[in-house]
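Scroll down for the structure; my scribbles are underneath it.
Left out: one protein chain. Kept in place: all the others.
Going in written order, the chains are labelled A, B and C, and every chain counts its residues from 1.
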Amino acid sequence: MSVTDLHTEKSYLTDGFTLRSWLLTTDHKRIALLYLGSITLFFFVGGLAAALIRYNLIVPEGMIGSAETYNKLFTMHGVVMVWFFLIPAIPVTLGNFLVPLMLGARDLAFPRLNLASWYLFVLAGIVALYSVVAGGVDTGWTFYTPLTSAYSKGHVVATVVAIFIAGFSSIATGLNFIITIHQLRAPGMTWYKMPVFLWSLYATSVILVLATPVLAMTLLLLAFERIFHIGVFDPAIGGDPLLFQHLFWFYSHPAVYVMILPGFGVISEIVPAFSSKTLFGYKFVVWASISIAVISFLVWGHHMFVAGTSLYSALVFSILSFMVAVPSAIKVFNWIGTMHNGFIRFDAPMLYAIGFIGLFTMGGLTGLFVAALAADVHLTQTYFVVAHFHYVMVGGMVSAFFAGLHFWWPKITGRLYPEMWGRAGAVIMFLGFNLTFFPQFLLGYLGMPRRYHSYPPEFQVLNVLSSAGATVLAVGYLLPLAYLTWSLLYGKRASANPWNATGLEWKTQSPPLTENFISTPVVTDPPYHYPRPEVAQHHD
Amino acid sequence: MTEASLTHDFQYSNARHQAESAISGMWLFLASEVLFFGPLFLAWIYSRHWNQSGFDEGARQTDLMLGTVNTVILLTSSLAYSAGVAFIEAGNRRRLIQCCVIAWLLGAAFLVVKFGIEWRHDFSKGLFPGPEFAIVGPLRDGAQLFFVFYFLGTALHGLHMFVGLILVGWIIVRAREFSPGYYTPVSVVGLYWSFVDMVWIILYPLIYLVGRGP
Amino acid sequence: MNLWLPQATTDAAEVDYLIIALVLVSCAILALVFGLILLYMIKYRAGSGVDRGAPPEKTWRLEIAWTVATLLIFFGLFVWGADLYVRLFQPPPDALHIYVVGKQWMWKVEHQGGQHEINSLHLPIGRPIQLVMTSEDVIHDFSVPAFRIKHDVLPGRYEALWFQVEKPGTYHLFCTQLCGTGHASMTGDIVAMPAPEYELWLAQNGAGEPMVAEGRILFMRYGCSGCHGGNGAGGSQSVGAVRAPALAGLYGSPVTLVDGTIVTADERYIRDCVLMPEKRRVAGYPPLMPSFTGQINEENLLRIIAYIKSLTPEMQP
Partner (left out) sequence: MSQRLRHLLLGWALLLVLLAIEFGLSLTPLDRLARTLVLIPAVLMAGIVATIFMELGRGPEAPRLFAVAGLLWVAILLGLGSLDPMTRIVYHVQTPNPTSVSHDFPEPGSERPSRR
């Protein structure tokens, strides 16, 4: 029956049912769904690798016999998760879907480029999976030379090519977003009337466009060195292996903010909506996003405090790293300030959002440990670092992704997900995550190095704890997959604005028409213009 | 693109709006390109910093004359194309085509000189880094680093030139569609063409000049 | 926690104080964040009828307040961490030098007396130890959690790492820079013992020639003495030899290079001179010295350097 509804009601989903109408579409909403499918696939591929990693570490000598297999596993986990899930996830799915809707535009500035970027992404994914099938890589996702350029037996070049292509897909997306935000704002949609989600995507795109090409060239230099057995990183001829690390982190540190900034945006939409209160300190949040994008380019050296760089650069990069934490702190306080005096509802998106604030705060604070030089010397390259960036990326970014997915699910699919299941998923994910990764902070302090296939027995207890937590976390991830899929067919039909949220995307029907709006909207209200709760009561 | 009207796609309010977007987009892409070449320049700084004599010795092996001639060729090609843009702006399509053809020929000439002549000499002189590298003695390593930079830099620039030639050719083919009212592709390709020129303007001293001299 | 991870060196405790301080700051901020969230979740839940007051007008005062507060805290932590870091990486002059070579996938250690060990390092407590480390292949990292120190070990250059062990005992040594398949097996034991026991250990394991003696033999075999003279007295003295700088007393002294820069002749410098003479050429000497790259392996190079270090101007033939 529900399927027939889909056919009857006019929306971007019912605008053509042929495979062609999907694979050759230039509709940003359909491309978002194409992307959603691809990144979900990669998320579970990377997740499988993670599961095997945790499985291996249950016993000190390693459950998986061969160290080589283990090294290939965590390399695959890193490469797939970083370039094929974390970096694209929010921008290419929620971003693609919402940027034009929130701006009151009919599509992105360059729809065909948008489709092309998806095909590039798929191509990159195929090459990456090929390199795995062909035998994999064992160099870690950081590809440090000379291990990668001369010693590794793995399929380095294939993997590098995959990342290279994926990079251009990101550049295309970022470029598209920036131009769209500059050019296609609806009448009355001034810069300071834009939702913070758009601001954070703008900041993200700046990083994508200006950092990714650096990675591209770095990988070219690496491939050249591996193919011709000579290159600028080769210490044997006076090249400098640290140059590779500088270049790699010039991209990869800002890339961390590519992962988390869109999350900030999502949370900045959800917290006001479920506190039915305007965002606290809008301009501060906006400029915090922009300054994060800029400062994130000035801190890469903190990945190299024990790598043999000069003392001076270590000092400079250390203080800059502390600076980048300030705008993040500002955001956290502003979200809490938003909750103050609000009318807080605890639907699943809000639960995910609160989980995000907690986990991200922990991730951010442990970042201070590794920014403080002397502490970093002890903690870097250990499980402390692993725990730290998983708190930011998985605890932070993935929670935000699920928060946003639940928040806009009714808009995207026209269906409501089962609320109770949603809340259960949020809670299980939060608990499972902490069970998995908190023990790793202790492991790190005690000195357990990362990327170890086997370890001294005294580390076993904490490792078993972590692996046990991982199973809970796995349930937390499989649950939404199940009930969200279920809701596609049997979920209740969603109204245009099920959350009483502000923002243009809620002013059009769910799911939206192919052309988004019947007539181009005109913006008059400031952002997050939530009526005082008394009024809000009447809405329900 | 079904709703796309003659002059502009449906998401834009008018043709000018779309033109501005396209031009801004190209500029942003070029900014990205600058960062693409950035690491190459940083590699130049590192390699020369650690191995100055050898690196400069490598630079002395390059062919200053061909390099300089090529630079002039490229500058002129860029001028020709920009003139073409000015002409179509003024509605003179015939001149546009002539300018584009000149620009195209000059660009092709650059590639012939660079890869047909200069690279051939370099290879025959055994300057490609590796076991058979010609320069021996204490300066060998630095010189090899220089030629890693040289070959990678010129190859990537050449690749950009090649793409540029295809684009300019495409403009020539489509020339009859353009008018003072609509010539966005001409301007956009022009931006790219001049940018490739710019890259060479920076590469030229890094390859031929800085290392040379007494 | 410290109960589980011994503080074996003088600096270990200091690093722990810094980490504890960081933990306290984090806990305070976490308590604030979680506390407020929980409070508001209960107090301002949609159902509750508490008076919300008027919507806030000006927010910037608060914003400035918490921005400045975080800035100050962070800056304090930076200074603390930086100060300690600088001390961690400034070896004292009187440190006992021990040579470490990393290769896939083992640690090779050589003591002054020529004693070798693999994947273990015996050292005396109560005096500063300076490791002179290099790698034969990829980047490794010498990490001893009980000492709260680690440093990458790079091919083609020396990295120094120093510490003073206070507590005797056996401590984990890890390679913490992914170095290939056997990465996890590139571990070892640091055995810290009182000075007398260390001397005893040296005596029992003193099979190998002392590094200096071996270095002297290599110095002849590689023909260094041809130009630099026996005992490195300098070429000019020895008849018919080419003019080459004297090496006696070179170690630790400042050297002016052709490009006018002045460097201190440390292990790193001497190593470069042997492998890439052109790069580190001394002012006033013709560029005649051939490069020994690929002709001397790391261990022999270490011996030659140890020999050159041992040379003093008094030792004329």
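Note that in this section a residue touches a chain if its C-beta (ideal position, glycine included) is under 8 Å from a C-beta of that chain, and two chains touch if they have at least 3 such contacts.
Just so we're clear, the structure is a prediction, and the values are computed from it rather than from any experiment.
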item	value
Touching the absent chain when the full complex is considered, from B:A15, B:A31 or B:A109	B:A31
From B:G107, B:P129, B:G153 or B:G190, residue that would touch the chain that is not displayed	B:G190
Footprint left on subunit B by the chain that the document does not show	20, 23-24, 27-28, 30-32, 34-35, 38-39, 41-42, 45-46, 49-50, 52-53, 56-57, 60, 68, 71-72, 75-76, 78-79, 82-83, 86-87, 89-90, 135, 137-139, 190-191, 194-195, 197-198, 201-202, 204-206, 208-214
Interface residues of subunit A (partner: the chain not displayed)	179, 182-183, 206, 210, 214, 240, 242, 246-247, 250, 297-298, 300-301, 309-313, 316
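Here is the rule we go by: only the chains that are shown with their structure count from here on.
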item	value
Subunit C reached from subunit B - shortest hop count over touching chains	1
Maximum inter-chain contact count - chain pair	A-C
Chain closest to the middle, measuring from C-alpha centroids that were averaged per chain	A
Chain centre separation (subunit B, subunit C; CA means) in Å	45
Subunit C, residues touching no fewer than two other chains	276, 279, 293
Sites on subunit B at which at least two other chains make contact	50-51, 54, 141
Touching residues (chain side subunit A, partner subunit B) in the complex	26, 100, 105-112, 171, 175, 178-179, 182-184, 209-214, 216-218, 220-221, 224, 228-232, 236-240, 243, 246-247, 515
Subunit A-facing residues of subunit C, complex	1, 4-5, 14-15, 18-19, 22, 25-26, 29-30, 33-34, 36-37, 40-41, 44-46, 52-53, 55-56, 59-60, 62-63, 66-67, 70-71, 74-75, 77-78, 80-82, 84-86, 88-89, 104, 137-139, 141, 143, 145-146, 148-152, 154-157, 159, 172, 174-185, 187, 276, 279, 293
Residues on subunit A engaged by subunit C in the complex (per definition of touch)	62, 67-68, 71, 138-140, 142, 144, 146-147, 150-152, 235-236, 238, 241-242, 275-278, 280-281, 284, 305-308, 311, 314-315, 318-319, 322-323, 325-326, 329-330, 332-334, 336-337, 339-346, 354, 357-358, 361-362, 365-366, 368-369, 371-382, 442, 445-447, 449-456, 458, 532-533
